[in-house]
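One protein chain omitted, others in place.
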Amino acid sequence: MKHFTSVNDVNDLNKWVSEALKIKSDPLGFVDIGGQKTMGLVFLNPSLRTRMSTQKAAMNLGMNTMVINMDKEGWRLEMNDDVIMDGYTVEHIKEAAAVLGQYCDILGLRCFPNLKDKQEDYSEDILNKFIKYCGVPVVSLESATRHPLQSFADLITIKEHATKSKPKVVLTWAPHVKPLPQAVSNSFSEWMVKAQELNMVDFVITHPEGYELAEEFTKGAKITHNQNEALKDADFVYVKNWSSYSNYGEILTDGKGWMMDNEKLKLTDNAKVMHCLPVRRGLELGNDILDGKNSLVIHEAANRVYAAQTVLKKLIEGNKL
Amino acid sequence: MKHFTSVNDVNDLNKWVSEALKIKSDPLGFVDIGGQKTMGLVFLNPSLRTRMSTQKAAMNLGMNTMVINMDKEGWRLEMNDDVIMDGYTVEHIKEAAAVLGQYCDILGLRCFPNLKDKQEDYSEDILNKFIKYCGVPVVSLESATRHPLQSFADLITIKEHATKSKPKVVLTWAPHVKPLPQAVSNSFSEWMVKAQELNMVDFVITHPEGYELAEEFTKGAKITHNQNEALKDADFVYVKNWSSYSNYGEILTDGKGWMMDNEKLKLTDNAKVMHCLPVRRGLELGNDILDGKNSLVIHEAANRVYAAQTVLKKLIEGNKL
Partner (left out) sequence: MKHFTSVNDVNDLNKWVSEALKIKSDPLGFVDIGGQKTMGLVFLNPSLRTRMSTQKAAMNLGMNTMVINMDKEGWRLEMNDDVIMDGYTVEHIKEAAAVLGQYCDILGLRCFPNLKDKQEDYSEDILNKFIKYCGVPVVSLESATRHPLQSFADLITIKEHATKSKPKVVLTWAPHVKPLPQAVSNSFSEWMVKAQELNMVDFVITHPEGYELAEEFTKGAKITHNQNEALKDADFVYVKNWSSYSNYGEILTDGKGWMMDNEKLKLTDNAKVMHCLPVRRGLELGNDILDGKNSLVIHEAANRVYAAQTVLKKLIEGNKL
């Protein structure tokens, strides 16, 4: 594995989960492999959980870390080729990425979509150019269309808490007041579809009409607009808002009735409830669930460290850093 | 000691000061106790001295550090329970604190008062909720009503420079152009009252009418509106502005005549002059004093490291981290 940007970079999902759980049981067991290597965390958009968990993962491996908040400390990057840079952009991504690659052995990049131009977002232009020009292994810290470290942490959490060999996992859309990217949902779906192929889970997606995710991420999943039907006998319910993909970036409904709460939990098989955080209480997810014993949201956040640590360990080993 | 938020967390003031001075004489003497543990420094308000000195203290103990500027990098936290989060707040303190606790072995928190709602500020709602939900030991990096690491550093500085067994310490109000919290003054008073009980100091507070601090912090101190009388034979003069507690958050006077300078120093027993910094020269404190040999302000700043280091060492040991 040269880079880590999607589930397609994982050769053996089962093995990765086992390795992550082994690391979790002894987080400092590999503290010697990162010695004096540098992990650079580049943020074109703000981050809290991802920054801290990845920084912690790198430190657990004995790496040094440097955080670069390009949105605040840096400057506006030019993405287009063959332009005359006489406007607002201060540096071309060609130079910026190449320079960052000189100072870091592994680079993490966060680059959100603009939610205005679907084609541009889904081309993953920024991530791809960054990889092309930086010259070192890259870890996605959430890109325009995917959030693979989150999905990996989610899968680890499901494996940890599953009481059946093939639990039913439901991804359900939730209401929100702001138009959010599809990245977390795309990515979760992509990982669950892969897990389903390996008989690790049974996967269902439910959302209102008009919120269909891009087929490339969901192919193989059962999809229904009937939330109640989807929730039936569920073992895990993954709650997440996303804006429309077809009417790109739009909010199509206030989603009344879609919020997951204890009443809906009765439809499930006493399901564990998941969310990537931050979560809007009382809007996306009921306080009753978040404050109750079925919530796994803090466990997911904790597992972000071990997901990142597994990925970094594999990048160090795979690229012979 | 589970947390460190006030002088009430200190079991033996004399012993703590001795321990801090021992650490100062050999700052790296305990560099092995923090190995790979993580100190998270969470700022809801800006910081320079506190961030650097606490970070340095953690590094001197061999800890890793992560700085989280929530006010700039993070998002607006929801503090109220049972709300529907469909407004500006992005994450509830319940989740935010719990997540931070997953990534850090000790958390430092800075949370200023808003100076608008006295009851809210003095309830220390944010600090208390943070402690309740984060699940790890917490160090106050200045909260709404106290700044205990500053006060501890001040006491260390007094002990270092005292030439009498029971020096006279005077806290004097000073003019300022902005309404400032009472936290530093409350905290200094609280520590000095405790020190006075132990016969370590003789403590007097002086301020204009209307600037009475909350009694819970000052009970046991002599209080006078006559600055000249207070300064008589003083060995240490602690200069600090604060806004009114009774007329909460208000500036009641421009304080003409209250600025400490060399002229007033003559009333004292060649007193050493202290200030927590940043200081407004020529407004709070005269340039003559700050540039002269009686100023201890840089010594206090230096001792912030050893105060923090003592506290962190005790938290590591006391919580068996």
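Every chain is named by a letter (A and B) in the order it is written, and numbering of its residues begins at 1.
We take it that a residue touches a chain if its C-beta (ideal position, glycine included) is under 8 Å from a C-beta of that chain, and two chains touch if they have at least 3 such contacts.
Note that this is a predicted model, so its numbers are computed, not measured.
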{"item": "Touch with the omitted chain, as defined above, among B:Val169, B:Val297 or B:Leu315", "value": "B:Val297"}
{"item": "Given A:Glu19, A:Glu91 or A:Asp269, the one touching the chain that is not displayed", "value": "A:Glu91"}
{"item": "Full-complex contact with the absent chain, from A:Gln36, A:Gln119, A:Ser165 or A:Asn226", "value": "A:Gln36"}
{"item": "Residue of B:Val31, B:Leu115, B:Ala162 or B:Leu267 touching the missing chain in the full complex", "value": "B:Val31"}
{"item": "Of B:Met1, B:Val177, B:Leu198 or B:Leu252, the one touching the omitted chain in the full complex", "value": "B:Val177"}
{"item": "Option from A:Ile68, A:Val169, A:Leu290 or A:Ala307 whose C-beta touches the chain left out", "value": "A:Ile68"}
{"item": "Absent-chain interface as seen on chain B, which is shown", "value": "28, 31, 46-49, 51-53, 55-56, 59-60, 69, 72, 177, 277-283, 287, 290-291, 297-298, 301-302, 305"}
{"item": "Residues of chain A (touch criterion as defined above) contacting the omitted chain", "value": "36, 38, 40, 64, 66, 68, 70, 72-75, 78, 81-87, 90-92, 94-96, 98-100, 102-103"}
